[in-house]
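Of the protein chains in this complex, all but one are displayed in their positions.
To keep things simple, chains are lettered A, B and C as they appear, and every chain counts its residues starting from 1.
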Amino acid sequence: MTVAGHYSYWITIVIAMAGLYIVIARGNLVKKLVGLAIFQTSVYLLYIAPGKLIGGTAPIVAEGFAVYSNPLPHVLILTAIVVGVATLALGLALVVRIKEAYGSIEEDEILGQDPAPPGRTP
Amino acid sequence: MISQHYPVLHVVLPLIAAPVMVLARHGGIAWLLATAVSWSSLAVSVALFAQVADGSVVSYAIGNWAPPWGIEYRIDSVNAFLLVLVSLIASVVAIYSRESVAAEVPREQHYLFYTMYVLCLAGLLGIAATGDGFNLFVFLEISSLSSYVLIALGRDRRALMASYQYLIMGTIGATFIVIGVGLLFLMTGTLNLADMAARLPGVTETRPVLAALAFLTVGICLKLALFPLHLWLPNAYAYAPSAVTAFLAATATKVSVYVLLRFYYTVFGESVVFAALPMGGILLALSLAAMFIASTIAIFQDDVKRLFAYSSVAQIGYITLGISFDSATGLTAAIVHLFNHALTKGALFMLLGGVALHLGRIRFRDIGGLARVMPLTSFGVVLAGLSLIGVPGTVGFVSKWYLVLAALEAGAGWLAALIVLSSLLAVVYVWRFVEVAYFREPSEAVSRLKEAPPSMLAASWVMVVGCVYFGLDASTTVGGAAQAAATLLGIGR
Amino acid sequence: MKGYLVLRVVAKLMIAFMVVFALYVQFHGDFGPGGGFQAGVITAAAIVFYAIIFGLPAARAVVPDWLVEAMVAAGVLLYAGVGFAGLVLGGNYLDYFVLAADPVEGQHRGIFWIELGVLITVAGVMLKIFYMFASRDEERSR
Partner (left out) sequence: MIIATLLTMIAVITVVIVRERNLFAVVVLFGIYSFLMATVLVALDAVDVAMTEASVGAGISTILFLSALHLSKGIEMKPLHRPFLPLIVALATGAALAYGTLDLPAFSDPRAAIHQHVAKRYVDEAARETGVPNIVTAVLASYRGYDTLGEVTVVFTAGIGVIALLRRMRPRKRGEGS
C-alpha cells in the first residue's frame, strides 16, 4: 500500500465527504441537490479508478492492442450516472413546486410555515 | 412452457404495463391494467412460492447468460415469501385505489398515478427477486423514484416537502448501498450475490469487507427507517395519498428488511455480521429505542395518520429485534412479523383512507363520535389496533409470541418483559382512537360523514379479516417464515 | 432572437449536423464510444437548441407534446418487447440468441433494437423535462 497507489481513493473520500456535508448542513433545497450530485459522483471514481490498467486502452477491441482496462465498472457507472440525473430531475421538479407552494427554497423557512411540530397536541 | 419463465414474469408484467398506460392516457384503462397485472403477479408469486416451499432454489438466467456473467433471478423460500406479500398487498390496494384515488388525485393525473403505482410494484418485486447486487440498486431506484412521485401527489402541500426529504434521504441510502456493493465488487470481482458469498471467505483483507458491511447496513437501514434513520417516514406516510400510504407502509420497508437479511445471511454470513462486528448488539439497542421512543412519540400525535406512521417505526423495531437474536426463532419471528405487520398497517391505513375521503386530514379533534356514522370502519380500526397491541386471536399476537420465545431462548427474560411492556404503549395510542371514536358525541361535521364506498370498505376488510384469520390459524405464515429462516441460516452456515 | 438572420441560418445547419451526429453515435456505438443514451441526449439537445433559437412554441409545433409523450413510452415498450420476443421464440427473457438462426447475428439484432429503444425514451424524456420546465416559466410570467 502506497500513498500514490491509493491517491484516487483519497480524492474519492474527500468528494464523498464534501457532498454529504453539503446535503446535510445546507438548508437551501437547490444546494442540497448539488451536494447530492457530488456525493453520487464520488462513487464513479470509486468504481472506475481501480479498473484502469496502466498501458491498457479503452475497452474497444481493435488490432494492435492487447491490454484493455476493465469494462465492467464502466457499464455500472453508466447506469449510475443515468440514475443520478433522473433523481436530480425529479428533485428539481419538486423544488419548483415547493417554491410555488411556499414562496421559498430555504428548508427552515418552509418548515416554519407549517407549524405542526412532532410530539405535540394542541 | 410458460411456467419456467415465472421468476421474471411477475416483475416484467407490471414493468411493461407502465408504458402502455402512458400511451393509453386514460385513468380507467390504467386502473384496469394496474389491477390486472397486480393480480397476475400475485398468481405467479403464489406458484413460485409453492415451487420453492420445500427449500429448493429456482435460478433464472436473464438473456440466457449464465451467472455470474449475466443477471440472475434467484428465487428461494425467503424471497418467494416476500413476493407473495408484496403482490398480495398490491392486488388488494389496487382494488381499493379506484375510489380512493378518484377522490384524492385530480382526474387528469389518474393514469400517471397508476403508471407510478405499477412501476413501484415492479421495482419492489425486482429487488426481492434479483440475485445480482447492482441490479438490486437499479430496481431500488425504480421503486424509490416512483414512490417519491406517488407521495408528492398528496393533497396537502406538505406532501411536496415530505417527498423531497424522502428523496434526499433515500438517495443517500441508495448511494451508501452502491458504495457497499462496490467495495464487495472490488474485493471479489463479481456482482452476483451467490457468487460473492462463495468468494468472500477467500478474501484475506477483511477491512473492505467490514466497511462494505457498515455501508450496506446504514444504507439499507435508511430505506427501512430504522430508528434514528426514520426521519423521512412520518411525513411521507402522513401526507401521501391514502392508497399510497397503505401500499408503501405494507411493502416498501418490508422489502428493505429482506435486503438486509439477504446481505447479512446470504452474502456476508453470520460469522462476519454477528461475530466480527457487534451487529447484534447495535441492532438490539436501536430496536429497543425504536419500540419505546417511537411509540411514545406516537401517543402524542394529533394527526391519526402520523400516529400510525410513528407506530410503524416502532413496529420495524420489533422486526429488527427479531433479527438481532440471530437464531432460528428470532428470524422466524422477524419474518412472520413482516407479513403480520404488513397486513395490520395495510388494514389501518386503508380504513383511515376511507375517513380521509371526506375529511382530508384526520385529526382526533375532527373525528369525535366517528363510530356512530362509520361503524364498520371504526370497528376495523379497533381490530387492527388490537393486532398492533398483540392481543391473542390477532396476527400481532403470533409475532410477539415468537419474539418472546426467541428472547427467552436467548436467556434474556428482561427482554421478554420489555417486549410486553412496549405493547402497553400501543394500548395507549389505540385507546386514544377508541375513546375519541366511541365515547364522544359526533359533531355536526362528523354526523354528515358516511361509510366509504363498498369497494374500499371491502378491500380494507379483506386485510382486517386477514389480521384475524392468520392470527387464529398461523400455520401457513409461521410455516413459511420458519422455512425462510431455515433457508437463511442454512446458507449462512 | 428571431431577428438574427445569420444566427438562424447557422442554427439550422447546426441542428442538422447535431441530428446526424446523434445518428452516428447511435449506430457507431458498436465500434466506438457511444450508444443509445448518448445519442438520445444529443437528439434532445438538437431540439432544445431549436427551441432556444426559434422559441418554445415553434419547437412544440415541430415536435408536439403528444409525440414526445409517446416517445417516452414507446422506447421502454420496445426494449421490454425485445425481451418478450426472446421469450416467445423459445429463449429466456431478453435472450437475443434466439432472435436469428445464427447466435451472433441474433445478438446483433437484439442490441440494435434495444439501443433504439434507449434512444427513443431518453430523447423523449429529456425533451419532455425541458418542455415542462420551460413552459412552467412562460405560464408564470404571463
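Following the convention adopted for this analysis, a residue touches a chain if its C-beta (ideal position, glycine included) is under 8 Å from a C-beta of that chain, and two chains touch if they have at least 3 such contacts.
Keep in mind that this is a model prediction, so the values were computed, not measured.
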Quiz prompt | In the full complex, displayed partners of the excluded chain | solution = A, B, C
Exercise. May I ask which residue of B:F139, B:F339 or B:F397 touches the chain that does not appear here?
Key: B:F139
Practice problem: Determine and list the subunit A residues touching the chain excluded from the picture. | Solution: 1-2, 4-22, 24-31, 33-34, 37-38, 41, 44-46, 48-54, 56-62, 68-79, 81-90, 92-97, 99, 105-106, 108
Quiz item: Which subunit B residues would touch the chain omitted from the figure, given the whole complex?
Solution: 15, 18-19, 22, 62-63, 65, 68-71, 106, 108-109, 112-113, 115-116, 119, 122, 126, 132, 134-135, 138-139, 141-142, 145-146, 148-149, 152-153, 155-158, 179, 183, 185-192, 199, 203, 205-208, 210-212, 214-215, 239, 360-361
Self-check item: For subunit C, the residues touching the chain missing from this view
Solution: 29-35, 37-38, 41-42, 45, 48, 69, 72-73, 75-76, 79-80, 83, 93-94, 96, 104-105, 107-108, 110-111, 114-115, 117-118, 121-122, 124-126, 128-130, 132-134, 136-137, 139-140
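The rule is short, and it goes like this: only the chains that are shown with their structure count from here on.
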Quiz item: For the protein chains shown, what form does their contact graph take: line, ring, star, complete or other?
Solution: complete
Quiz item: Just by CA atoms, which chain is the most central one?
Solution: B
Quiz item: If you average the Cα atoms of subunit A and of subunit B to get two centres, how far apart are those centres in Å?
Solution: 27
Quiz prompt | Whole-Å separation of chain centres (CA-atom averages), subunit B against subunit C | solution = 36
Exercise. Could you tell me which residues belong to subunit B and also touch two or more other chains?
Key: none
Quiz item: Which bits of subunit C are touching subunit B when the two form their complex?
Solution: 69-70, 72-74, 76-77, 80-81, 83-84, 86-87, 91-98
Exercise. Would you tell me which residues of subunit B are touching subunit C in their complex?
Key: 5, 8, 12, 15-16, 18-20, 22-23, 25, 60-64
Quiz item: Across the complex, what residues on subunit A touch subunit C?
Solution: 58, 60, 78, 82, 89, 92-93, 96
